[in-house]
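Of the protein chains in this complex, one is absent; all others appear in place.
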Amino acid sequence: MHDLTSRKENTWCIGCGNFGILGAVKNAINRLVDEGTPLANIVMSSGIGCHGKIFDYLNISGIYGLHGRALATASGIKLANPNLKVITFGGDGDSLGEGLEHTLFAAKRNIDLTLIMHNNGNYGLTTGQASPLSPSGFIGISTPMGNVEIPFTPITLLMEAGASFVARSYTARISHLADIIYQAVQHKGFSFVEVLQPCVSYNNTYSLYNDRCHIFNEIPQDEDMARKMAKDKEIIHLGVYRKEQLPSYEEQIASRIESLDRRARLELLKASV
Amino acid sequence: MHDLTSRKENTWCIGCGNFGILGAVKNAINRLVDEGTPLANIVMSSGIGCHGKIFDYLNISGIYGLHGRALATASGIKLANPNLKVITFGGDGDSLGEGLEHTLFAAKRNIDLTLIMHNNGNYGLTTGQASPLSPSGFIGISTPMGNVEIPFTPITLLMEAGASFVARSYTARISHLADIIYQAVQHKGFSFVEVLQPCVSYNNTYSLYNDRCHIFNEIPQDEDMARKMAKDKEIIHLGVYRKEQLPSYEEQIASRIESLDRRARLELLKASV
Amino acid sequence: MKTDIFTCLVGGKAGEGVKKAAQVIATLAVKQGLFVFQTNDYQSLIKGGHNFSVVSISQSEIYNCYHKANLLISFDERSVERHMEDMAVGALHFCDIADRKHDNLIALPLKDLIKKHYPDGGSASLSAIAIFSAIAGISKEVMNSMINSSFKHYKAENVAFASEIFDLVVQANTHSITKLARSKQQPGKCYTGNQLIALGAWLGGLDFYFSYPMTPASSILHYLAKLRDSHGVQAIHAESELAAINMAIGAAFAGKRSGVGSSGGGFALMQEAFSMAGMVESPLFCVLSSRPGPATGVSTYTAQEDLYFALNQGHGEFARIVASPDSFSRAFTLAQELVELAWTTQSPAVLLTEKHLSESSMSIKLPLPETIDVIPITEKANAEYQRYLITKCGVSPLAFPGVESSEDNAVIKWNSNEHSENGFRTDVAQNIVKMKDKRNRKLQTIYDATQKYQRVSIYGSGKSIVFAYGSTALELREAQKYHEFQLVVPIYLEPFPREELAKYQECEVIVVEHSSQANFARFLKEKLNVKIKKSILRYDGRHFSSLMLAEAIKETEDA
Partner (left out) sequence: MKTDIFTCLVGGKAGEGVKKAAQVIATLAVKQGLFVFQTNDYQSLIKGGHNFSVVSISQSEIYNCYHKANLLISFDERSVERHMEDMAVGALHFCDIADRKHDNLIALPLKDLIKKHYPDGGSASLSAIAIFSAIAGISKEVMNSMINSSFKHYKAENVAFASEIFDLVVQANTHSITKLARSKQQPGKCYTGNQLIALGAWLGGLDFYFSYPMTPASSILHYLAKLRDSHGVQAIHAESELAAINMAIGAAFAGKRSGVGSSGGGFALMQEAFSMAGMVESPLFCVLSSRPGPATGVSTYTAQEDLYFALNQGHGEFARIVASPDSFSRAFTLAQELVELAWTTQSPAVLLTEKHLSESSMSIKLPLPETIDVIPITEKANAEYQRYLITKCGVSPLAFPGVESSEDNAVIKWNSNEHSENGFRTDVAQNIVKMKDKRNRKLQTIYDATQKYQRVSIYGSGKSIVFAYGSTALELREAQKYHEFQLVVPIYLEPFPREELAKYQECEVIVVEHSSQANFARFLKEKLNVKIKKSILRYDGRHFSSLMLAEAIKETEDA
């Protein structure tokens, strides 16, 4: 059991759902390591927001990226060293607002990365503005008269974009979450985990989620079913919505030859002029 | 009948599908004008690409915007003057690559705009790179070994994001296209028209589309049906996939009072200090 | 430290209402006819950590906060420890009984009283207000009415809680402290810099503000959003900065005055469209409020690192305006001016400021004009209308689509490609030259247009000439209370006010700025060929101590 805790003081609000994610990720990483993945081969990237602070609390290598760009950063890491398992932490503003494009393209390409999206339904770190996942009517500091937009459904949006692994879990179901994260990282191809993450300061959804969440165990047999479950207004279904084996981006574009050292490059050029 | 042709020389390749779009848009605008919309109230914005050149050929007001940003530009126009009918022309690279975020957010907000997306399956103006809609295997100048990505399905992607009017047509079915564009502009809320647009220079899809395209007349009764039709691999279904009346963004956020003139502002401030 | 200055520091965890306490204390002081400066030191977190807020109060105008406090109120142990050094001679330091680790602390049962009055949990915020009121000789009635108007919830509990603390402090009657004399002056009201920017821009005609939140600019968005229905202004939180600025250009095209605001990172994302504003000749009001960079940097602190970045935004060559307010009142007037200039010159205009101005508060009288001359800038347009008509001044007639003043056959085309006079795209050599020349002629037109406003401030006189810009000028004006020098502040940076500043050419000057690379000094060298006697730099994100500035300037003279 590796203690993956850094020495950095944790500044999440007491009761924040992010603690659940941190705990679950640690569990998942330990399981991966136990099963043979060298810890040194697990790296992370994160965006900017409360979610991004996990970078400071998790003692593994990685890049604390720009707001919205952590998946692009992660894609570069993965392409450069396909041996690394890359886990990206994004906020709902981060991954589906500022960085929406990168999220959907990572899914479309099926690059072998994992995106863990902290869905707290608002912009936490900037003190509670409405996010792309805030419900209609949400009163935030930038929408004092109420949000008029209809939130995206991340599960179906990511399925639509082509993500080959799509799942949802909840920070208060740590062992479920840890298992989902483990599966996501193990999955070859792009994996997306929507994590329902209550924000005690600006969007306290604990009782809503505690009431409504329900874990399912079988991957829905077809897309229509998955979509219905994802959009269910009564029950919030937690589990894996899609898991498909498709060729991953980095495999498909690999060069036939390895990167040459500079002397070999010089020889190749000399030969060609 | 207004002749909406500008005096600018047309530089599209002979045979380019864009001519069909230009013709259809002119028809649609004339129909709108005939039915009472003042021509002066119809404005356009466009991105950068072969599609964007329509800005120069259509003699109406508008903004020739930045690559990928034409919908954001259009949103500003609409918010500032909700009386205007705003038509945006985007490329597939433009609207679903560089500008994907704006496209999905315009749909999500249901702002009353029309996006006409010239789907030519490549980046035409920059000489034929693979686009977000290029098929897998597409040999373009930036993917000489073949595109490995799976294209988005614009219809379902836009439905997923929340567009309230979603349709598909084909440049070689001008009257169908003109009617769809007319409906789209008339629709209150965000309307999206995917136009299949053969690019004779880099992606000549005429025979494919001529063989496979089929017009349907009834809006599919449910979402699952619409999705199946949109993704059909055999038949390319042309028609309106969704048409729903939902409150539009600009209506919902309207201020209770009109913009004040500066003297009235001064009085208001004087009263408040 | 001037004897008429009283500084109160409140420290505690984020979420405990430290900032709110300080703001109410500032407002209370203003109600007494006193002048205040209020600032907040906090980190990028929502609850916990360590925040502190400072209010410096004076009988005359005060331009900065002081580092040594006369009254300290610590809500937790960390605050006690952190601020032991910040006590002025004779200072009082209040804390909870549990945190009384030092002899010279005055303990109150703060936590117990919170539990007593708010069984469901409450915040320490009000205790600071009560302690301050008791110490400063403010009556319980005044205090309670202020509390009533400042806190929406738990009105009865608040009054009971505050009153009990007030009484305890009066009973403690520890040492004597100069009571704050009620003055007959009218210091005005407390505003944050961002509020003044927002109000000023609005008075300048701003109808639409498009933004994506980013500290320290976010509160402009929040403030304007609240004014929607009362002031008829729209503040829109867009999906990204890129969206925001392109929307703003669209809104300008349709005839509405629009603006954007962010910090450096957000502006970094807006460069392409900023350049587009130059090309399509869109009026565009921008607020760039700086924090330490590069990249995400230090999000809640102050800096002036973005000077060259702000001056050189956008690829390609085009005219722009960049100006930085040197005071709180100027934030208000300059925002108005820049909206106006953006529209009269059809150019992007940047209000460059810093967290220190954006998020601090100061008591000012809102400098409202008597009347406003509304110069109509909209032209009538007909079929002959040419968006980019070549003119001597470089500015072409501006018309809007679908409005009364434009005839139905007017075709109004804005073009991000190089274009001919009619707005259609061109790549013909002569057209390119003509259009670039036209746009370049705006450089002079803008220079002339700025002339009707105050472009340079000069404060005081003395042996040394000290240059600064932005809110650093405030830090220096407070320093002038301790040492005399001449403070020269270019408000307009681009176009550079060369006439007003010509007399400083080749002079020996001291330059004060919040930059690690002395970029403002570099700028002055380029513009005025000044000799830099000394660069006084602070780049740890904190504001300058005015006392230390006075000292440092004096030292330079003695050397």
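So that you can tell them apart, the chains are marked A, B and C in the order they are listed, and the count of residues begins at 1 in each.
In this section, a residue touches a chain if its C-beta (ideal position, glycine included) is under 8 Å from a C-beta of that chain, and two chains touch if they have at least 3 such contacts.
As the structure is a prediction and not an experimental result, all values here were calculated from the model.
S.K.: Among B:Ala130, B:Val195 or B:Cys213, which one is in touch with the chain left out?
M.R.: B:Ala130
S.K.: Looking at the full complex, which residue from A:Leu39, A:Ala172 or A:Ile219 touches the chain that isn't shown here?
M.R.: Of these options, the touching residue for the absent chain is A:Leu39.
S.K.: Looking beyond the chains shown, say which of C:Asp103, C:Asp373, C:Asp427 or C:Asp558 touches the absent one.
M.R.: Checking the options C:Asp103, C:Asp373, C:Asp427 or C:Asp558, the one contacting the hidden chain is C:Asp427.
S.K.: Among C:Pro213, C:Gly250, C:Pro292 or C:Pro495, which one touches the chain that has been omitted from the display?
M.R.: Only one listed residue reaches the unshown chain, and that is C:Pro292.
S.K.: Please output the residues of chain A touching the missing chain, sorted low to high.
M.R.: 6, 8, 38-41, 43, 45, 48, 53, 55-56, 59-66, 69, 72-81, 83-84, 101-102, 105, 253, 255-263, 265-266, 268-270, 273
S.K.: With the missing chain put back, which residues of chain B would touch it? List them for me.
M.R.: 9, 11-14, 48, 50, 53, 64, 66-68, 97-98, 100, 123-127, 129-130, 132, 141-145, 201
S.K.: Given the full complex, what residues of chain C touch the hidden partner chain?
M.R.: Counting over the whole complex, chain C touches the hidden chain at residues 43-44, 242, 263-265, 267-269, 271-272, 274-276, 278-280, 290, 292-301, 303, 305-306, 308-309, 311-318, 416-418, 427, 429-430, 432-433, 436-437, 440, 515-517, 519, 525-526, 539-542.
Throughout what follows, only the chains that are shown with their structure count from here on.
S.K.: Between chain A and chain B, tell me the centre distance in angstrom, where each centre is the average of that chain's C-alpha atoms.
M.R.: Computed value for the inter-centroid distance: 31 Å.
S.K.: Using the touch definition from the top, which residues of chain A touch two or more other chains?
M.R.: 100, 132, 145
S.K.: For chain C, jot down the residues that touch at least 2 other chains.
M.R.: Where chain C meets two or more other chains at a single residue, that happens at 228-229, 239-240.
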